[in-house]
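Left out: one protein chain. Kept in place: all the others.
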Amino acid sequence: MKKSIYITSKLNLVFASVLLLFLLSAAPVRENVADKEPIRLGFIPLTDCAPIVMAKELGLFEKYGVNVIVSKEASWANVRDKILTGELDGAHCLFSMPLSVYTGVGGKEGSEMKIAMVLNNNGQAITLSKDFCGKVGFKQTNKVAPVVAAKLKADKEVTFAMTFPGGTHDIWLRNWLAAAGVSQKTSRIITIPPPQMVSNMKVGNMDGYCVGEPWNGVAVKQNVGFTEISSQDIWKNHPEKALVVNTAFSETRREDLKAVMKAVLEACKWLDNRANRKKAAEVIGKAPYVNAPADVIEARLMGDYNLGCDQGTEIYTDDYMLFHRGGETNFPKKSHAIWFLSQFVRFDYLKEAPDYKAIADKIILQDLYREVATSMKIKIPSDDMKPFALEIDKVSFDPNNPGDYLTKVKKSNAINQ
Amino acid sequence: MSYLKIENMEIAFQSMKGKFVAVKDINLDIEKGQIVSIIGHSGCGKSTIMNSIAGMTFPTKGRVILNGGEIKGPGPDRGIVFQNYSLLPWLTVYENIFQAVDAALRDLSKAEKKETVERYLRMVNLFDHREKYPKQISGGMKQRVAIARAFAIDPDVLLLDEPFGALDALTKAALHIELLKLWNLTQRSKTIVMVTHDIEEAIFLSDRIVVMNNGPAATIREIEEVHLPRPRNKKDTVNQPEYIAIRERLLSLLIEKVSIDEKDFYKEEAAA
Partner (left out) sequence: MKKSITLTTSLTTDLAGDEPSVNRLTPALARLFEVIKSLGYTLVGFTLLTGLWFLISKITEGGLPTPVATFQVFWELVKDPFYDYGPNDKGIGLQLISSLGRVSLGFLLGSLFAIPVGVLMGANTFCKKVFYPIVQILKPVSPLAWFPIGLVAFESASMATIFIIFITSLWPTLINTAFGVASIPDDHKNVAKAFGFSKWKYLTKVLIPFSLPHIITGLRLSIGVAWLVIVAGEMLSGGIGIGFFVWDSWNALSLEKVISAILIIGLVGLLLDRGFSFVEKKVTYSI
């Protein structure tokens, strides 16, 4: 028995099979198709990933001649990283993430991602824990502060969660807290992924969170919390998610990007037809996509909000989650970008006012969208850069003069933001 | 000029407690083809002297000269048999000898090396066990492999450091004969220096016996010449007058109490 040879051949076998295993599966991320490289779009399991998912499922990408691979991602940070490295060409993404990343709030300052179009309005919400049940009712913003103060006194801390610093949910939450008069300095505001929000609330560690559907609906269904206010009540028809793309992709494969946008636009149109929403909920509810109960998704998609906590049902008639609104939704407005940037200053994410206009011009691919919309005969809104106000505080915001808004809002919400 | 000469050698080591002198004033002349034993109590520096000839330890004073050249380090001209056999446990008997031959006799072809290994295996009657591993063979067999290994590299000097210390008396006796056989088979041209505790072994094998004083800073006490004729055999040699005389001499040099004295018992009882 030549032991040394025996050992060597056994080891060789082990190493060879290990090597084989690696070769089989650690294959490069992209498939190198000889003619055209497929386009990778990422999404996060949320109801508003529907435009991208449905565009794939309805065969719309193929219709417009592009080969798209849709991939589920682990977190917003993940989406950010992959878009920046180019591992994703684009993604279902928080509208304000490119702005947050560019200004250094939620990423390395100066990193550029582009907003090609908006995917949806509305359909996010703030869920409060059952502990507040009966103490503050739906949309009773003025009752929030004393209740929170009481909790703070009793437990020494109060915790709210959102999904990404400088992201849409972060800003909705802070706007709500400001309107309610709750000091953001004494509340813990943390970034965590959706399921931890639900579980923490279940065990009583979380007081409230702001996130997209279906997680608010799920919290109600599991009797873990109740819906306090929806994002459309904070700002009716606000921009929520966008198709955010890698800069190089937008420049070198412009025609492909336009085809993608056309497919997504058509999906958005399809989704706004209420008759299609049931099917949409079934499709996106499946495991490879949102992986949540289709009935919960469907209810809120239809505007049917079971609020939980014996508050009954709130029916939204014209401002539940909408994806198209005849073209109003999808047009990426620079005024909206400027508004988000002003919120970063308002909430002390940025010490100094950024160059609002320049950043909006750089990040938003408005001309590209115009081309696409025109070719599809979709209406292009003409009211960008006009002042507007949010429902929750009614303070007028003029995108041409954000400084003025900031002064006003700091005065009216005397409690520090 | 003798073949192997140790000249005014002192070997000292630096330790935590300062300088430790192992041996000093060592002067020894060994002729080519002689078998010399070094004998003494533990700690008398026998192995240290061996190591200096092997080139594993360097003298702090004096020098060791072999065949005209000062010893500067280990080399294939000196073969060593260690106290613990030191066979590599993951190599077969054959491989243990082969690797040594391969390392020391680089000029030989592969076939020649193989032939050498096999020859020496046969000389120690281990040819049939050549594919076995050290753990599969007895202590005596292991030492035979070690001896074969040392001989196989065809050194001019063989250094044996208590080579049979771990073996039982019967195996030891057999190996004495094996050693002498090998020495004879190579025309008695190899010089052998051996360290041992065993007086009988020293007398049976050697031409000269170096008796050490106790350490530290051990010196040579006496050198006994052994004129017993060769070939020696176990049955007859032990009865020869010279053998008995040398044995008595060594015993008186090395062993304090040679027997139990009844007087001692009473002395201790009275003291108690």
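A and B label the chains in the order they appear, each numbered from 1.
Everything below uses one rule, namely that a contact is a pair of C-beta atoms (placed from the backbone, for glycine too) under 8 Å apart; a residue touches a chain by one contact, two chains touch by 3 or more.
Fair warning: this is a prediction, and the values are worked out from it, not measured in the lab.
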Problem set entry | Touch partners, limited to displayed chains, of the chain removed from view | A, B
Problem set entry | Touching residue (missing chain; options A:288, A:326 or A:403) | A:288
Exercise. Of B:33, B:62, B:76 or B:165, which one is in contact with the hidden chain?
Worked result: B:76
Exercise. Out of B:133, B:151, B:183 or B:204, which is the one that touches the chain we can't see?
Worked result: B:133
For this session: Determine and list the chain A residues touching the chain excluded from the picture.
Result: 3-4, 6-7, 10-11, 14, 18-19, 21-27, 29, 42, 45, 69-75, 78, 81-82, 85-87, 193-195, 198-199, 202, 218, 287-292
Problem set entry | Positions on chain B where the hidden chain makes contact | 54, 56, 74-76, 78-80, 82, 84, 86, 88-91, 99-100, 102-104, 133-135, 149, 153
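The working rule: only the chains that are shown with their structure count from here on.
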Problem set entry | Chain centre separation (chain A, chain B; CA means) in Å | 85
